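Mind looking over this structure? Questions follow.
Note that one protein chain is taken out, while the other chains of the complex remain in position.
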Amino acid sequence: MGLEIMDDVRRDYIYNLVKRGKREDGRDFRDYREIKVEKDIIKRAEGSARVKIGNTEVLVGVKLEPGEPFPDSPDEGVIITNAELVPLASPEFEPGPPNEDSVQLARVVDRGIRGSEAIDLSKLCIEEGEKVWIVFIDIHVLDNDGNLVDAAALGAIAALLNIHIPAERYGLSSSEGEDTNTLPIRDKPVAVTMVDVGGEILVDPNYNEEKAAVSGLTVITNTDGTISGMQKYGREGLAEDKISEMVEIGIEKADELRRRFL
Amino acid sequence: MGLEIMDDVRRDYIYNLVKRGKREDGRDFRDYREIKVEKDIIKRAEGSARVKIGNTEVLVGVKLEPGEPFPDSPDEGVIITNAELVPLASPEFEPGPPNEDSVQLARVVDRGIRGSEAIDLSKLCIEEGEKVWIVFIDIHVLDNDGNLVDAAALGAIAALLNIHIPAERYGLSSSEGEDTNTLPIRDKPVAVTMVDVGGEILVDPNYNEEKAAVSGLTVITNTDGTISGMQKYGREGLAEDKISEMVEIGIEKADELRRRFL
Amino acid sequence: MGLEIMDDVRRDYIYNLVKRGKREDGRDFRDYREIKVEKDIIKRAEGSARVKIGNTEVLVGVKLEPGEPFPDSPDEGVIITNAELVPLASPEFEPGPPNEDSVQLARVVDRGIRGSEAIDLSKLCIEEGEKVWIVFIDIHVLDNDGNLVDAAALGAIAALLNIHIPAERYGLSSSEGEDTNTLPIRDKPVAVTMVDVGGEILVDPNYNEEKAAVSGLTVITNTDGTISGMQKYGREGLAEDKISEMVEIGIEKADELRRRFL
Amino acid sequence: MKKEGIELIKDGKRLDGRDFDELRPIKIEVGVLKRADGSCYFELGDNKVIAAVYGPREMHPRHAQDAKMAVLKYRYNMAPFSVDERKRPGPDRRSVEISKVSREALEPVIIKEFYPKTEIDVYVEILQSDAGTRTAGINAASVALADAGIPMKDLVSSVAVGKIDGEVVLDLNAVEDNYGEADMPIAMVARRNTITALQMDGRMTKEEFDKGLKLAMNACRQIYELQRTALIERYSEM
Amino acid sequence: MKKEGIELIKDGKRLDGRDFDELRPIKIEVGVLKRADGSCYFELGDNKVIAAVYGPREMHPRHAQDAKMAVLKYRYNMAPFSVDERKRPGPDRRSVEISKVSREALEPVIIKEFYPKTEIDVYVEILQSDAGTRTAGINAASVALADAGIPMKDLVSSVAVGKIDGEVVLDLNAVEDNYGEADMPIAMVARRNTITALQMDGRMTKEEFDKGLKLAMNACRQIYELQRTALIERYSEM
Partner (left out) sequence: MKKEGIELIKDGKRLDGRDFDELRPIKIEVGVLKRADGSCYFELGDNKVIAAVYGPREMHPRHAQDAKMAVLKYRYNMAPFSVDERKRPGPDRRSVEISKVSREALEPVIIKEFYPKTEIDVYVEILQSDAGTRTAGINAASVALADAGIPMKDLVSSVAVGKIDGEVVLDLNAVEDNYGEADMPIAMVARRNTITALQMDGRMTKEEFDKGLKLAMNACRQIYELQRTALIERYSEM
């Protein structure tokens, strides 16, 4: 009960701020918090990135291992995206198998990478129908102060850039030229998440703003401005024009993030 | 506590009816409720049947997929029977892994099909020791108003009749004549379930009668009148002569159902 | 609450006994309870032993089956040690997947066998990189009156001695001489567990002594007096000299057990 | 993730003969289950789904209760035989996500404050699948909630749009989904123009998105009329 | 499901030399475990099983308690080394069904009303298996319940009959079970002629069934005497 009252108080506080054109941390409605991206920080991974957006911190590691292709695409590599909301990152996260929040986080990030066809999966075939490279994208959340999706998506694409395929480790020498051992990345999908608080669109909601919002939208867009993934959240609906506006903001902010960090 | 009292009231109600020679829905003790069997209603399945017995409704789908044989029968197909008591079908069913009721349902149906040797498993070998057809019999309960076993068993054998082996889909062309692609069914086992209420044998118990009964028996019998499966239920015992009578009724009613629906 | 008080009472009782130089069952501090080891009591297992230490009773069965080697040791057999604290053995054991106590029990026993290199794993290769013998050591606890580790470790090595590799059953005839079908055991690791109660070291704690102790140590030693495994337990620390003394006792008692039972 | 090599549009028509803005045939039956408090069978082309609603009923465990309102639960589940390759029973990541999105699609219309401390359970079973099961499930669930007498502000209607052979089209079937370029399921309170679910995967321009959204919203209005008609028929029978 | 190719009967005797109506050797030990409230070790030929009983004890979770009587639980579990091919630890579908059937076999004799809100736990471990483990388990459990002082109306006895080489025979061993034509385990309150468990698989005529049932019931009466004797010996020792 105590906690529920706290929720109401926080919601009112955020709502009243927004109504006066303000945000808790002084940002403009369209501004991200400070972003830091560090690449290649995990030796054991083929690629990795640590992304901080304000106090939110996400570590993404990418590993490649040989494995079986899906029966319906025998000559293509496989992407497996997984998110762990480890209890270290928030008092609300509990140990255990993936729940709907971690599943959704992984699947939204995954969808952006797939939709943009950022990874050329046809280059990841080792032996048709038998063996292909499995690309494991593991999202490890370290500190949750809101907007995990944007941090995870940015970390995923940052970690994917510049990956060396570990052919030697698995005794799979590549007969052809040396650059066949680099994972080819064809696009740079970037996620931008917005929430609706009191009818206003806030970009990059922090934890309290997420809790105060009644609905939200993630828009994932590509270098050419096309959309490669979307997901609506929350217990209330969104009007058509609001969605359209969010998509426009999404394209614009993604472009900015892409130029600054990728 | 409230629910327990309701259980007692219902038990007394059913018991008193039976003592006066009556059943809740006006049937004779040896009568089934109205039965409907619809076949081949699921396109994606190699065989399917929807069975309604009164308000009880069960959907059975059969799929065939190539898989590994058991080590001790390398040249035989495999039957896997599974029952899902999905929470859609009853306020008492809960989501989650199979519990003892769904396991028992699946195993009793499975035993009838195995015992009768209805499926000639030796015809389901693709490559000895390596690859055989796995016959998945999936029992999906949609509405539980009692006597799931008879509905599921009837649905299973109805779905198994007239199955086309999907050799093409898996690139397994059959070199021999064309009828090798039909699943050979050699018998038609039919389950008949009875309960004991106040010393009387009721055929095809509905939900309330099941709850009021202290014991029950399923008898599965074949075209030639032999028995290919039995299972006793309940928290009280049954006398030898009662069991013998139930077996006789089981043979007789199964014959009737077989002629009407299979 | 009642149970907690009982715990305190028992702890005080054991503590006060020890302070007067006594143990609940009249033993000296350095004595084991009566030990019985029966070998080859389970026909279906390649090796088995039942060990009783006082009222504690553990059954260990060893089975060998062909399976895949680990990628990093393609020409070596695999040891899998598993412990089941089945609820039959104690009112405190609950059905379900392994918990930290059963995992620790299995791993400590496993460590002793691995550390001593008792099993020559290079002799268990069937086909390099493809097929090796998996040695399943299954610890089945039947009655827990304390010191499961020593009983399980003694049972494991007793069961491992004199094992016939079941090559025939799996159609794997051994081309060479007949003694290739005996599992070669190169050492006899023995575990000795001690606890600290009131500053005194008690060997082979029974259930009540385990509960009363604040810390304990298992020392696993080999025929030549070397150590091949250790594990400290409990919610308090141990001083260096106490550990050193325990190791000496461990070596001495292991030697005694080895001579008497292996 | 889309595969190439199949021509999905010929002479301005889709492979199944439909126009770009044409729904597959829809069939709705209300109150098809006896044990459930409300139920609905929904066909969308070759999709066959059934929804049941139980509740409001006491919520277990108690510490999960909400003192101010009912808790809505939604379980999307595929029958093992509903797809070409047998689906292993039990939830997978896809069904966990669909359940969450579908619940949020319905939440805006349910007046949960009427029944504090209770839960309302929506169970959706996919009996046969041909792309579009999540939208069919939401449509079925919406009608089943009404059939169960759950107080609602309005019905929710759902459909997907997508892009095949470069064209924005309504309500992809399985072949179109497998070989198409994008898929975007939405849910909507048709009479209020409020979008309550929106997912998208594949690749689309902003213009295609705008066009697709309008197409979907129009189709939701059609579906709404069918849902309404089915409910009216059901209650005029009674 | 039965395989062919082995002659199971020669010169009117079974492969292990038994007559058609002959039980395998039985050994019963009562009170073999210290921690359990009651226990029994039971051998039936090469089957070695042990049963322990705990309770009546407080039931958790509380909402599963029955205000009017004790709840009986039964867990049948095979040790990994009890069978030729190592059994993976943990319950499988077979053991879940056997646990249910065994619990129902014992329920009719237990006076559960004496201990409302409690649970009585029966744990059966199969240490070595040779066909007939479920019947051996029920026999062991019945004695262990008595050893634990659980109030019972009578003991339950259990045995299987089956059909091999066309003959109805008592108490199949593993070879007979693998190559035979039918198997039918039953449990019975021997002194009341009440059948409390009955399962059958394979294929039998009605006449064979009748014959088998009589054979099994007679054997249960023999087993009952052995159970009774074992209990009497145990208590005369004490």
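The chains carry the letters A, B, C, D and E, assigned in the order they are written, with residues numbered from 1 in each.
In the analysis below, a residue touches a chain if its C-beta (ideal position, glycine included) is under 8 Å from a C-beta of that chain, and two chains touch if they have at least 3 such contacts.
What you see is a predicted model, and the numbers here were worked out from it, not measured in a lab.
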Contacts of the hidden chain among displayed chains: A, C
Hidden-chain contact residue, picked from the options A:14, A:89, A:103 or A:230: A:89
For chain A, the residues touching the chain missing from this view: 42-45, 48, 55, 57, 59, 61-63, 65, 82, 84, 86-91, 95, 97-98, 136, 138, 140, 142-145, 169
Chain not shown, touching residues in chain C: 1, 4, 71, 73, 98-100, 103-104, 106-107, 111, 114-117, 217, 222, 225-240, 243-244, 247-248, 251
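Convention: only the chains that are shown with their structure count from here on.
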Interchain contact steps from chain A to chain B (minimum; 1 if touching): 2
Most distant chain from chain C by Cα centroid: D
Centroid spacing, where centroids are CA-atom means, of chain C and chain E in whole angstrom: 32
Whole-Å gap between the CA centroids of chain A and chain D: 26
Between chain C and chain D, centroid-to-centroid distance (C-alpha), Å: 57
Two or more partner chains touched - positions in chain E: 85
Graph class of chain-chain contacts, one of line, ring, star, complete, other: line
